[in-house]
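Below is one structure; the comments refer to it alone.
A single protein chain has been omitted from the complex, and every remaining protein chain is retained in its original position.
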Amino acid sequence: MAKFEPSEAVLSGETADVYFAHTVDILGKEKLNPVATMQVFSSRAGILCGIEEVKALLARVLPEDNREVWALGEGEAIDRKEVVLRITAPYQSYGLYETAICGILAHCSGWATAARECVDGAAGIPVISFGARHVHPSVAGVMDYSAIIGGCQGCSSIAGARLAGVEPSGTMPHALIIVIGDTVKATLAFDKYMPTGVPRISLVDTFKDEAEESLLVAQALGDRLNSVRLDTPAERGQVTVDLVKEVRARLDLAGFQKVKIFVSGGVDIERIKQFIAEKAPVDGFGIGSYITSAKPIDFTADLHEIEGKPIAKRGRIPGITLNPRLKRIM
Amino acid sequence: MAKFEPSEAVLSGETADVYFAHTVDILGKEKLNPVATMQVFSSRAGILCGIEEVKALLARVLPEDNREVWALGEGEAIDRKEVVLRITAPYQSYGLYETAICGILAHCSGWATAARECVDGAAGIPVISFGARHVHPSVAGVMDYSAIIGGCQGCSSIAGARLAGVEPSGTMPHALIIVIGDTVKATLAFDKYMPTGVPRISLVDTFKDEAEESLLVAQALGDRLNSVRLDTPAERGQVTVDLVKEVRARLDLAGFQKVKIFVSGGVDIERIKQFIAEKAPVDGFGIGSYITSAKPIDFTADLHEIEGKPIAKRGRIPGITLNPRLKRIM
Amino acid sequence: MAKFEPSEAVLSGETADVYFAHTVDILGKEKLNPVATMQVFSSRAGILCGIEEVKALLARVLPEDNREVWALGEGEAIDRKEVVLRITAPYQSYGLYETAICGILAHCSGWATAARECVDGAAGIPVISFGARHVHPSVAGVMDYSAIIGGCQGCSSIAGARLAGVEPSGTMPHALIIVIGDTVKATLAFDKYMPTGVPRISLVDTFKDEAEESLLVAQALGDRLNSVRLDTPAERGQVTVDLVKEVRARLDLAGFQKVKIFVSGGVDIERIKQFIAEKAPVDGFGIGSYITSAKPIDFTADLHEIEGKPIAKRGRIPGITLNPRLKRIM
Amino acid sequence: MAKFEPSEAVLSGETADVYFAHTVDILGKEKLNPVATMQVFSSRAGILCGIEEVKALLARVLPEDNREVWALGEGEAIDRKEVVLRITAPYQSYGLYETAICGILAHCSGWATAARECVDGAAGIPVISFGARHVHPSVAGVMDYSAIIGGCQGCSSIAGARLAGVEPSGTMPHALIIVIGDTVKATLAFDKYMPTGVPRISLVDTFKDEAEESLLVAQALGDRLNSVRLDTPAERGQVTVDLVKEVRARLDLAGFQKVKIFVSGGVDIERIKQFIAEKAPVDGFGIGSYITSAKPIDFTADLHEIEGKPIAKRGRIPGITLNPRLKRIM
Amino acid sequence: MAKFEPSEAVLSGETADVYFAHTVDILGKEKLNPVATMQVFSSRAGILCGIEEVKALLARVLPEDNREVWALGEGEAIDRKEVVLRITAPYQSYGLYETAICGILAHCSGWATAARECVDGAAGIPVISFGARHVHPSVAGVMDYSAIIGGCQGCSSIAGARLAGVEPSGTMPHALIIVIGDTVKATLAFDKYMPTGVPRISLVDTFKDEAEESLLVAQALGDRLNSVRLDTPAERGQVTVDLVKEVRARLDLAGFQKVKIFVSGGVDIERIKQFIAEKAPVDGFGIGSYITSAKPIDFTADLHEIEGKPIAKRGRIPGITLNPRLKRIM
Partner (left out) sequence: MAKFEPSEAVLSGETADVYFAHTVDILGKEKLNPVATMQVFSSRAGILCGIEEVKALLARVLPEDNREVWALGEGEAIDRKEVVLRITAPYQSYGLYETAICGILAHCSGWATAARECVDGAAGIPVISFGARHVHPSVAGVMDYSAIIGGCQGCSSIAGARLAGVEPSGTMPHALIIVIGDTVKATLAFDKYMPTGVPRISLVDTFKDEAEESLLVAQALGDRLNSVRLDTPAERGQVTVDLVKEVRARLDLAGFQKVKIFVSGGVDIERIKQFIAEKAPVDGFGIGSYITSAKPIDFTADLHEIEGKPIAKRGRIPGITLNPRLKRIM
């Protein structure tokens, strides 16, 4: 499981909304530091993710002798408006971190929820997160971690794999093939230098027809070839159900029944469902922007008690909201 | 203008797709390091953002004596499939950074583009980015920076304001009012302790009807009150056109014509257009999730020349793509 | 049950289409007064209403010794094209009243049908007809009567309540509160002067936040307060599910579990369904324009026999249409 | 112009919402009777109708020496939310009539607005209101009056024609033809007994094909025949553009170019537009349920001043709303 | 069952795509005539038709001692992409006929599939193909034959009836009635001259109302009248459910319970479903353009083996596709 460490930028309040800095400042000057209960709830249903990183932050900032924290667990399914976190502690100890707490949960839960959709749609066929290239590198790791919490078997970024405690998944990029200038040669070079544990997955759409290149690399590597990856670009109609069936059939005809087929390139939940419904012989899906373009699941934090007395802003109900699924974590 | 510094995680390749690490490794062992030209193009039209951060990265990694970089500028409008960046340099110097380059541009351009929509819709009324709470804190700063590149006048996060070279914008959170227990008292405390330069903007929907609280804080602060902020939650029907008109009228009737009205809470482009069309007297909009939930604008990087010779994968056209808007930046 | 009396305007033919006056005139001069059978059928399915008023009219105009009338009952569900009334009598005795007969059934059945939809949607929660202000006062009474036939428990107009044999339902209008200038004072005045039997229902959205005013009136009246009425206008986002839940929670927190919540203001069948689906703790609905803007269910009257011989215009089938549900009423 | 007289049921408050009776009762006991200003505005754009009837009511109930009434005129186009009526007078003199005032305007304006749509669509071809049979007889007259305010040239009910100061329009009903048993004979009887001023319009779809019956009645009446009316029922496909063209052609071929064609039967704005677009030679339209099923245009009455001081409920703006189109009428 | 004979135009290659003529020419000059296996599959699901005509063609052109043909049967339901025909023979013997083979199957299967939809929709009521007038006479026969394969009980063209081995179905055209000038006289003439076996079906919408003409011809022919045909044109609203019910009722009232009702005129699957759902007493449907405007079901022919070796173009799978439903027919 991931080991999260709050960054200096978060701890210093640098990433916070400035009005929380003002608030802590004003309350300090007013010498107001009541024990306050804050509850955090989600704007829609999904998969909760980021709570581990939030816990790491709270463990650093809440006073050990005056805190009580209840939460749901990483990866749990949550309902719309469900309270997922409740903090009771002196307000000044955590007021500055409302922005970070909500932001971590929002972004991570959004990614995990989209990943879960894909995994559910894929009906048992492994799904790998391939979207690091679509997000800012500062969150590439947590994005991939969230996808794995959502059910993905692996991810392409080194940072994400480290957080999730898995090996990063990779095939080969078009760049390797273009620099070497030939798919078969590139695959042979990959095979020559990569450690034994790295599966040999050849990308077969760079220079020739996918079916043709599949047979060429299969003939070149023989039993060492683990998979071919089809990543046909939109300019060529993307990977279709029929293309997968045809490559499978041509590989089988040539005796390469053991070579798997891995599909990527603009795969989303609709296309996953189509591949499954039409029984395309896919052995793995690589998902990019469907996960990375998922909307964050916005979370809202509200104070519900001050020094044990129920209070709330208009639109919220004063006092603690019961949620029997919450577990005390601190 | 922002001063970007590539992080250690990016420079080390930690945030990259693992297959680029493999590729650099294999090519190194094969002693292949040709001068290669990579072009980056967008998947859809929008506002380019992140190119400054990409330039800071390239400046660190490309050999000064063997590089040529052409790019469009931060904040420029771009077309679908337009080439926005062209790098010519030894492939090993930059191959590892394809993931980061695409990811920075994708995420930042997505945010900037959504911000531009809001700014265009608001027809001259200032728009402030309020969405830090909806993204992971590691990107809260670049998100707000991107929103400002897209046209926002300010942002709520300290980190974003620093990158964009502006003062962070803040009013007061519901938490301050709830801890103090009274909107007028909270506003007076804010006024007492905040430096002169910070505008006095009171949040007027916490405990009483918005129109009622607006009059109370106006009466309490007199000329020092800059604005009231309406942030009515969905549970109470959000801020409507008529509410703004009514608060304006009631403030005017009581002699507070100078107090401005700032609107936030689930504001999106449709609601902005409605406020403008129905001539609601809004003096500023705070936008959160419309910007933060914008889909990244995916960018694609392709090699188009190796040692000066045109080449490309299937689906792309070999050789350099002409784009007279590109400027040489390195 | 209502006691209807045909008005002089109806009996004189003043409200009839002029060609029926011409027809009776011509047939009189031609000395043609055959026994004719007229059947009336509906243009769509719904709840039959108005038949009692039609019977009162027929009882006045048909010759007692030469008439036979079959009909369905007030409030019965009817099918599209179902015959709901069959009159056999000398044509001149009733020819003039075709307009009135069809009009009474059309308007009343339209209202009753819309009311029934609301009542069915409300799943046992009482529904009161509040729409007198949306119809011409000449039909305010029959509209409210029809709503009660459709299943409403009460209505706001005195005339409608009298026709339906119930007490009129009322809370207090905004005007009372505005003239008195304070919600609590107005509620106390109401309590002071109204007879014991009139339930104390306070309207709580006039000057302050609904939750705030609810608590104020509850504290002022104590056990005598029967209900609060939420009637939030569209300018403030109408009454939402969450507002009801919050007011309920705040009343309960303050010990006013017995105070009921009555909801009005633009409530239609969609919103009723939403309140029910999301389990909003509503104790009563006030429905206005959903009922009053219901389209009349047009009825058509056709002659099917003349002196016992089947006849009909093109498009209709000569002779009597069998409908075993019809009962002889005259 | 119509001469309206408030009915006893209205004057007595019988048709009012009961809470206005309570309000007047309470204020009387409290001896509160301030001069109050009430404004009435519409919920959507349309044609104002009913204001003459409202004026007749106000003239009866407001004290002549202490009243000021401003209003728009009967038949004027109004905007959404436009103030159409402003009353300043002692509240007890008119408080009881809020229900009636709003109801008269709502129902009448709804009908007038639908009529205007038809008249605009008909592009100069006369439109007659034929819907008395679809409304309760108590409002048949005001409905037809409203249709004429909306632009109809005539109406079928005697009561409506009297209110509007026109002759009622009528052709002949199917009943006359069925009782007499023959279309030609019925037309001849009509011609024999009706006064000279009543146009001879024969209904030609009762027993035979419309074109066939048109020729038969034209041959029977010769120059005295003014028009034929086509009223084909839905069971026979309603009146189509082609049917009108064919009847016109067959009449012309037989030398009856002067006989006009009048179309009725489920005609709505869409069908009017089709007849006009396809140049069907229609000489008049009879409109029924399109007008009678029009939704009332709900009106809202609000107090905006008490004894000259601005006040309003939440959601409305205190004080008088300027509308330069208002004229003082009392 | 039909006896098809390939035409000289087909056999000579006149109707082929010219490039097949070129291909046979080139291969002949190259002395290439391998045994090749061609498979034909459909573009969508439907009813297979035309295979008998294709078999007649193949029987003429394939060498008896070197051919193997597998196929599905005429009228069988087929799936999308299902192989319906497999030919193994020297390529030059059949290469020229690919155009004709695909074209026959495409056009005939399209018609048969639309006919099947109607027959299924009609729920047991006979359906007759009446569309010869909507297709080129060169295919009027095969169109009607295909409709009968799809389930129609008969057809109007003599050529189609001959191919399908049934008697042609006919009633009488409007032209006969117009030339004779009277529906009853035309029906009597038909009855006088037509052989006993031809059912007397009178067309009853030419000059008078359908119900009126139905009674007139029934009275004229008595027991000899088999049916009336309703063919009301669109100008008169087409045949409606209610018209059929009314004609049935009027015939029954007059004692003609045995006379059937046949419906035609723009009947499509939606209208069939409506007639069935509303229980219109129809005894037969005549279908024209719904069948004739059916899109052909395109078929594709591919070579999958050359001299026993699997081969295929890109997008297809080399080698024979298994389909256990295929039967060897040659």
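As written, the chains take the letters A, B, C, D and E, and residue 1 is the first residue of each chain.
Heads up, the rule we're going with is that contacts are C-beta pairs under 8 Å (C-beta built on N, C-alpha and C of every residue); 3 or more make two chains touch, one makes a residue touch a chain.
Just so you know, these numbers come straight off a predicted model, no measurement behind them.
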Using the touch definition given at the top, which of the shown chains does the missing chain touch? A, B, D, E
Touching the hidden chain, out of E:E14, E:D223 or E:E270, is E:E14
What subunit B residues would touch the chain not displayed? 310, 314-319
Absent-chain interface residues of subunit D come out as 209, 211, 242-243, 245-246, 249-250, 253
Had the left-out chain been drawn, it would touch subunit A at residues 207-209, 212, 232, 234-238, 240, 242-243, 246
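Basically, only the chains that are shown with their structure count from here on.
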Touching subunit C and subunit D alike are B, E
Tally the contacting C-beta pairs at the D-E interface and at the A-E interface, and name the larger one. D-E
When subunit C meets its copy subunit E, do both sides use mostly the same residue numbers (more than half shared) or mostly different ones? different
With chain centres defined as C-alpha means, what is the inter-centre distance between subunit B and subunit C in Å? 56
Going by residue number, subunit D touches two or more other chains at 207-208, 232, 234-236, 314-316
Specify the contact topology among the chains shown, as one of line, ring, star, complete or other. other
